[in-house]
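I have a structure I would like to understand better, so I am pasting it below and will then ask my questions one at a time.
Apart from one protein chain that is not included, each protein chain of the complex appears where it belongs.
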Amino acid sequence: MIIVLKENTSEKELEHILEKINELGFRSDVSRGEKRTVVGVIGDEEKLREEPLKALPGVEKVISVLKPYKLASREFQREDSVFDLGYGVKVGGGNLMMIAGPCAIEGYDILHEIAVAVKKAGANVLRGGAFKPRTSPYSFQGMGEEGLKILRDIGHSLGMPVVTEVMDPRQVDLVNRYTDLFQIGARNMQNFNLLNEVGQTSKPVLLKRGMSATVTDLLMSAEYVLSNGNKRVILCERGVRSFDSSTRNLLDLAAIPNSKGLSHLPIIVDPSHATGRPDLIPSMSLAGIAAGADGVHIEVHSHPELAKSDGPQALLPHQYEELCGKMRSMAELLGKTIQVSGKA
Amino acid sequence: MIIVLKENTSEKELEHILEKINELGFRSDVSRGEKRTVVGVIGDEEKLREEPLKALPGVEKVISVLKPYKLASREFQREDSVFDLGYGVKVGGGNLMMIAGPCAIEGYDILHEIAVAVKKAGANVLRGGAFKPRTSPYSFQGMGEEGLKILRDIGHSLGMPVVTEVMDPRQVDLVNRYTDLFQIGARNMQNFNLLNEVGQTSKPVLLKRGMSATVTDLLMSAEYVLSNGNKRVILCERGVRSFDSSTRNLLDLAAIPNSKGLSHLPIIVDPSHATGRPDLIPSMSLAGIAAGADGVHIEVHSHPELAKSDGPQALLPHQYEELCGKMRSMAELLGKTIQVSGKA
Amino acid sequence: MIIVLKENTSEKELEHILEKINELGFRSDVSRGEKRTVVGVIGDEEKLREEPLKALPGVEKVISVLKPYKLASREFQREDSVFDLGYGVKVGGGNLMMIAGPCAIEGYDILHEIAVAVKKAGANVLRGGAFKPRTSPYSFQGMGEEGLKILRDIGHSLGMPVVTEVMDPRQVDLVNRYTDLFQIGARNMQNFNLLNEVGQTSKPVLLKRGMSATVTDLLMSAEYVLSNGNKRVILCERGVRSFDSSTRNLLDLAAIPNSKGLSHLPIIVDPSHATGRPDLIPSMSLAGIAAGADGVHIEVHSHPELAKSDGPQALLPHQYEELCGKMRSMAELLGKTIQVSGKA
Partner (left out) sequence: MIIVLKENTSEKELEHILEKINELGFRSDVSRGEKRTVVGVIGDEEKLREEPLKALPGVEKVISVLKPYKLASREFQREDSVFDLGYGVKVGGGNLMMIAGPCAIEGYDILHEIAVAVKKAGANVLRGGAFKPRTSPYSFQGMGEEGLKILRDIGHSLGMPVVTEVMDPRQVDLVNRYTDLFQIGARNMQNFNLLNEVGQTSKPVLLKRGMSATVTDLLMSAEYVLSNGNKRVILCERGVRSFDSSTRNLLDLAAIPNSKGLSHLPIIVDPSHATGRPDLIPSMSLAGIAAGADGVHIEVHSHPELAKSDGPQALLPHQYEELCGKMRSMAELLGKTIQVSGKA
């Protein structure tokens, strides 16, 4: 940690700072520049971070040298994490996870129709929401447990692991009974109690980036799950809030290689929520894979006119199938693997 | 609701759209422009909003004419809401709520020292966190129930209502036993299950704006609380995320008159979290009152060097006292009232 | 154009609005909803846009139905624009433009070394700055005309068209004598007088997106050039300003298919300025091509330690060469062509 002093900091203030550092059990190095004095503080930066050094008189700023996360970092684990999701599907280390399905579970028949189509097209994980975080209290809020049963029954009968969003720490046990992966939505990326709860389960967690979260914030949230003992966190880039309303969010594809440099965790891309526009999903899916994503999350609906949530942003099954062909070619070019689910 | 058709939409597609509107029980008006055709859809817009009209072939965009919130709107209630917070303190309709206290409750003695000081300076609500939403799992997470007891005991003995953050639906009952107002933090502004829970209590809710929430998003979250039957929501502007890292967030003071035009709910300002810089807090507090805020939320700590959370951003008690004098003069100039708490 | 009236607009105000529309020579359609009245205004929207209809009493908002640009739009020209840049190089319609070179021209020998290397690697346009828009008045401002000569001599001797930034309307004639394409930098995207000047030349214009420009803003700036008679505008996505400082800007790859849907103009990607990080440039270049970009702009320097501007963000020649191989494979997969320059 580096402490930069104010221009006019007195020797007495400097002494007080050095004493304080010493008291806390750290060593210090003083470097006197022409205009500013800088103090290097040496010791366990994690403990140091907790100390309000910036409140000391004479301090202009405190600069961290180390990253604030540990278990999620590439320093902690050099090689890519690879997770087995069941039904022969892997993610990470060159294995791509292809998630598809409707925004919300709306009934057995419609989900079955969509699931059969996306499985045939090449998806290897089935998604569907049973609890929906809707901006308006008057919007459809999801089918709850009934929806979870439908999702699991259809997914498993087709040989696909299933993923669904959990929004509330009180739902974790219930959702755990039906799902193969937990999804934590963008709005809950910093719902720390929820992160603690899913961190205590044994299921992989798909953690979506918050709308105004930095890559560091995302990795800090992953650290919450990891520090509870659950080592299987899959990150998901889904766009951040921006001033250009022509897309729903701004897909930050550089976050993918950026995160992969900082962390061993897999990271996938969700062009559906990022753009909110079916016409942009195909190119953004391909760009995501080219950027190094470990998978692609796409909403598909066979009857978007009838969908109870986000219908207008879904791809039609035949559009998804066409896109899957292109994604497979792209994956092959880059030496990546897409497992067919249900082989096991 | 207005539907704008694509340039090359066929008559057949238009017919399908009109049939669909009719089926759903709405009326339509068609306006054929030189280049585009526009369809006005007449009926209950709230129901209409749920229908995926944008997914219909030939539709370019769907534009809402009405606001998506109802109970929170100025149309629903013309006059300002005024809430009685106990101990003689009111907020709204010209009454300013002056919240002060430390970021986190750290012990009886230190909170007592701060509380006595801020009460004397002019604060009429005491704050302190017992459950802290910390970005890092390794940071101090708060004293929990023990902290809540300390906060209530000190606040009530000084004749001040108390406010504390609730982060988890499972904590609502516990917190309810000790607090006079619930605070919902910025990170939980769209934690809809938590909003539903506090919406079912009878305590006022201080709802902080999320870091990337629009004013409309904030009012939609207020609508969640209101639609559960709890009519006492106090909004709080605390800055949004921005590209300029010289302040922690970007304080959006225009959100105050903007919100007051759209809604009858009181809205206060939190310059401590918005700026993260004690040197900017005084001027931003005064600017907040000048902008029309119904109160000011300021973190105060008597020993910021020792604080376990956000010490460097707190004002010292004597700085707060000096600022209170200026805020009172400003309030007087603008014809606003600041009650002294504990009179009752 | 659609006018939405306020909830309580009187019949008299509505009459005044309709009269005003009639006076201006437009027709109107009135649609009375349950809560709001909406007026459709029919006629030449371009003229209408100039009228301050929003200032009329009773008007809540005015919504444009048509796009504000014309010559740049896909409606104006359905098929992709393809431009011949000389030396056998084309851009648009499946032809990729590969721009490479140093940030600034620093001397003959160093530019020659870099130019030979990038040409060999596969670049087909040479770049180099002679006038540098530097944030600090104390930074290196470029070699001026001497630099332009060096750039042209080296580029043309190697059979490559050259591109350089022009920052001032007074420099347009001078730069025009040496360059094959004008570059308009992000900071000058809305320097309308400069756009008018390059619009009156016959050289293609590489127009970079401003740091906080929407895609519509970018197309409006292109319209300035086009409306002056210069039909050859090449857009360039180079990132927008964001709250995450881990990259210099936030590369908005969705802007590429978004722009291509709205406009016939080619659009290329500049991962160097977008990310400012050599480690992210390769994956963002590939992702850009996958997103549909018509070319890639990359800064290359053989001695970044000695560079006078932006050295740390440049690729080394051997890194660029390796990347070019990957970009060629990606282009081939997607059916795109990269011409070798200098064939003619």
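All chains are identified by letter, namely A, B and C, in their written order; residue positions are counted from 1 within each chain.
In this section, contacts are C-beta pairs under 8 Å (C-beta built on N, C-alpha and C of every residue); 3 or more make two chains touch, one makes a residue touch a chain.
Just so we're clear, the structure is a prediction, and the values are computed from it rather than from any experiment.
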(message) I'm checking contacts with the chain that's been left out. Which of B:Gly43, B:Gly94 or B:Gly292 qualifies?
(response) B:Gly292
(message) One chain is left out of this view; which of B:Gly144, B:Gly229, B:Gly261 or B:Gly325 touches it in the full complex?
(response) B:Gly261
(message) Touching residues of chain A against the unshown chain: what are they?
(response) 2, 4, 7, 29, 31-36, 38, 40, 42-45, 63, 65-66, 75, 241-243, 245
(message) If the hidden chain were put back, which residues of chain B would touch it?
(response) 212, 214-216, 240, 242-247, 250-258, 261, 274-275, 277, 279-280, 283-284, 286-292, 329-330, 333
(message) Counting contacts across the full complex, list the positions on chain C that touch the omitted chain.
(response) 20, 46, 49-50, 52, 54-56, 68-69, 133-140, 167-170, 187-188, 190-193, 211-212, 217, 220, 223-224, 227-228, 240-241, 304-308, 311-312, 314
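Just so we're on the same page, only the chains that are shown with their structure count from here on.
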(message) Give me the step distance from chain A to chain C, shortest route via touching chains only.
(response) 1
(request) Would you mind working out whether chain B and chain C touch using mostly the same residue numbers, over half shared, or mostly different ones? (result) same
(message) Taking the mean of the CA coordinates per chain, how far is chain A from chain C in Å?
(response) 31
(message) What's the distance between the Cα centroids of chain A and chain B, rounded to whole Å?
(response) 27
(message) At least two partner chains per residue is the criterion; list those residues in chain B.
(response) 241
